[in-house]
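A short write-up of the structure that comes next.
Of the protein chains in this complex, one is absent; all others appear in place.
Chain lettering (A and B) follows the sequence in which the chains are written, and residue indices restart at 1 in each chain.
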Amino acid sequence: MGINLVEAAAFVGGVISGNENVTINNLAKIEEANPGDLTFLYMPSYEKYFPGTKASAILVKPGFNKSRNDITYIEVKDPNKAFSKLIIKYFSPEFSLNGIDSTAYIHPTATVGKNIALGKNVVISAGCKIGDNVKIYHNTVLLENVEVDENSLLFQNVSIREKCKIGKRVTIHPGTVVGSDGFGFFTDEKGIYNKIPQIGIVIIEDDVELGSNVSIDRAAIGATVIKRGVKIDNLVQIAHNVVVGEDTVISSQTGISGSTKIGNHCIIAGQVGVVGHIEIGDNIIIMAQSGISKSINKPGQYFGTPAKEFKTTLKLEAHIRNLPEYVDRIKDLENQLKVLKEELKKFNK
Amino acid sequence: MGINLVEAAAFVGGVISGNENVTINNLAKIEEANPGDLTFLYMPSYEKYFPGTKASAILVKPGFNKSRNDITYIEVKDPNKAFSKLIIKYFSPEFSLNGIDSTAYIHPTATVGKNIALGKNVVISAGCKIGDNVKIYHNTVLLENVEVDENSLLFQNVSIREKCKIGKRVTIHPGTVVGSDGFGFFTDEKGIYNKIPQIGIVIIEDDVELGSNVSIDRAAIGATVIKRGVKIDNLVQIAHNVVVGEDTVISSQTGISGSTKIGNHCIIAGQVGVVGHIEIGDNIIIMAQSGISKSINKPGQYFGTPAKEFKTTLKLEAHIRNLPEYVDRIKDLENQLKVLKEELKKFNK
Partner (left out) sequence: MGINLVEAAAFVGGVISGNENVTINNLAKIEEANPGDLTFLYMPSYEKYFPGTKASAILVKPGFNKSRNDITYIEVKDPNKAFSKLIIKYFSPEFSLNGIDSTAYIHPTATVGKNIALGKNVVISAGCKIGDNVKIYHNTVLLENVEVDENSLLFQNVSIREKCKIGKRVTIHPGTVVGSDGFGFFTDEKGIYNKIPQIGIVIIEDDVELGSNVSIDRAAIGATVIKRGVKIDNLVQIAHNVVVGEDTVISSQTGISGSTKIGNHCIIAGQVGVVGHIEIGDNIIIMAQSGISKSINKPGQYFGTPAKEFKTTLKLEAHIRNLPEYVDRIKDLENQLKVLKEELKKFNK
């Protein structure tokens, strides 16, 4: 490889100091770095690793105490982001899948663009439309009339059910399911559940990334929509007719119930549950494991089950921790009052 | 298509008013409907969409304020259920998979019924029994001696492990696993975990639906049983030796721990956790994100971690929200008492 540090510093707008000629071959975490590695430091909790790191160069914030002189420093406003930009520049992985494997199946009525790659045992069913430069890895199955627009990447063992639409530059990780039936039933007089056919679709817009083992259900009618730029982590559940707004991020194991609308630029942490038929506005941050049972319009941080504004939940949590003390104070008051009453009785006599 | 509204109204037992001759081509949600669509209204929170909907016809409750005269009304007791019945009648999807694909594998000792459909790369292992009219989509794998009874539908990338039994009219969505090993180990003197072979099976009875990416573990010994009519949503975990009773519904991301028995006609909402070795009776409703650590016999609604009767949890939650006020009242009492004591001291003098 051989990264030129002067070039790298210039690329991230950083200021280099120390040996500019050290050869960088790899990027590494500060606690795991070896000679020849470039690392970075931005969280105070990792500063303990600085004295011992074997890295040859390090990205740090301006003003960092450069106490070692056997390491090259690049000072930059946001070392984390700068490090990410260097990964993108020097280490972006190439996905080598090329051409259409002889075991891949393309239905005669399907259309495929230029320069596509289909792995082994891929199934492209009737009426599918596959855009230019799409890569689909082994054993992934697209049912009828699925559309995958250009430059999208589907890993192995992905399942896309009929009629769903995948936009441009979408990445879907292994094991993910798009377009399974929404969970819709009605009960008859005996309490037996009758299935409501789920005749809608899923629309995944451009620049979306779906993690592994995600489930996104098709709409009962209409469409479940994951809008442009949304990033969804592993094992997330998106129910029928949900709409997730642009540039919203949803962390692992969160579930969004049916017909709920999530706004733009929201951050939903892991293991959150959101009930159905509500609206979450734009720029709302929901913290891990929260349970959202009502619509939220006001931008801000929310936490807890049922969720409240973050500060409110923290305050209540502090009160809960203090409950033993409060109870002692109540007992104390009761005792004092008893004494006082006795005294007063004496007066009365 | 062309739905005749008079026929549709009669089918759902509704009363039609307005233009009976409008042509209906599609069903749609009220906020997304276009001319030619039939829609429905049953939740008050969606009434705001009524003035603006472009639908040509609408299912409403009797007595609905028919303020627009450019839309045809069908008044019916339960518009939601009526709408579902119309989806079933007019829009039930047909799954077009037909015949046995040349890449599907059927072991010579397996037996298959009439009119089955097997997609590409399906694996039917030794000793399997496949009933009439079963459809199994691409890349789904059945290990040895699996039985799938008539009219069942398995989507792509489903995994069924050896000896498991699937009933009649069962639907299994993509990515779901039936018969993975139960999580059973014992520790030796060094704290190393030894695997307990999981030699039981899974029985999925008739009319069950399993969502996508569900995991149902085989029993340690005996069987994990999902009884007739159970509906299980995406990403649900069913541990070894669990029994789920008839017509019970389990929502997404819920987990049922080992050897627990769930009764009939229960509704378990999303992200619920149930510990092992307990019994949940019939007709019990458990609300989202609850944690169930003890058996429950009394029918009713339960909520919270640890779960209590719904009303109790709501009441306690209100008390928690009021904690800052209670603490103020304690402080106030303390102050008043102090003043009182001072006054009393004066008397004493």
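Everything below uses one rule, namely that contacts are C-beta pairs under 8 Å (C-beta built on N, C-alpha and C of every residue); 3 or more make two chains touch, one makes a residue touch a chain.
These numbers come from a predicted model, not from an experiment.
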Which residue of B:22, B:88, B:112 or B:141 touches the chain not shown here: B:141
From A:22, A:126 or A:340, residue that would touch the chain that is not displayed: A:340
Of A:3, A:27 or A:124, the one touching the omitted chain in the full complex: A:27
Which residue of A:113, A:127, A:270 or A:306 touches the chain not shown here: A:270
Missing-chain contacts mapped onto chain A: 27-29, 32, 43, 45, 80-81, 84, 87-88, 91-93, 96, 103, 119-121, 137-139, 155-157, 171, 173-175, 209, 211-213, 229, 231, 233-235, 247, 249, 251-253, 265, 270-271, 288-289, 317, 320-321, 323-324, 326-327, 330, 333-334, 337, 340-341, 344, 347
Residue ranges of chain B at the interface with the undisplayed chain: 105, 121, 123, 126, 139, 141, 143-144, 157, 159, 161-162, 175-177, 180-181, 183-186, 191-197, 199, 213-215, 217, 220-222, 235, 237, 239, 241, 253, 255, 257, 271, 273, 275, 277, 291, 293, 305-306, 308, 315-316, 319-320, 322, 326, 329-330, 333, 336-337, 340, 343-344, 347
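As a convention for this text, only the chains that are shown with their structure count from here on.
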Inter-chain centre distance, chain A versus chain B - centres from mean C-alpha coordinates, in Å: 24
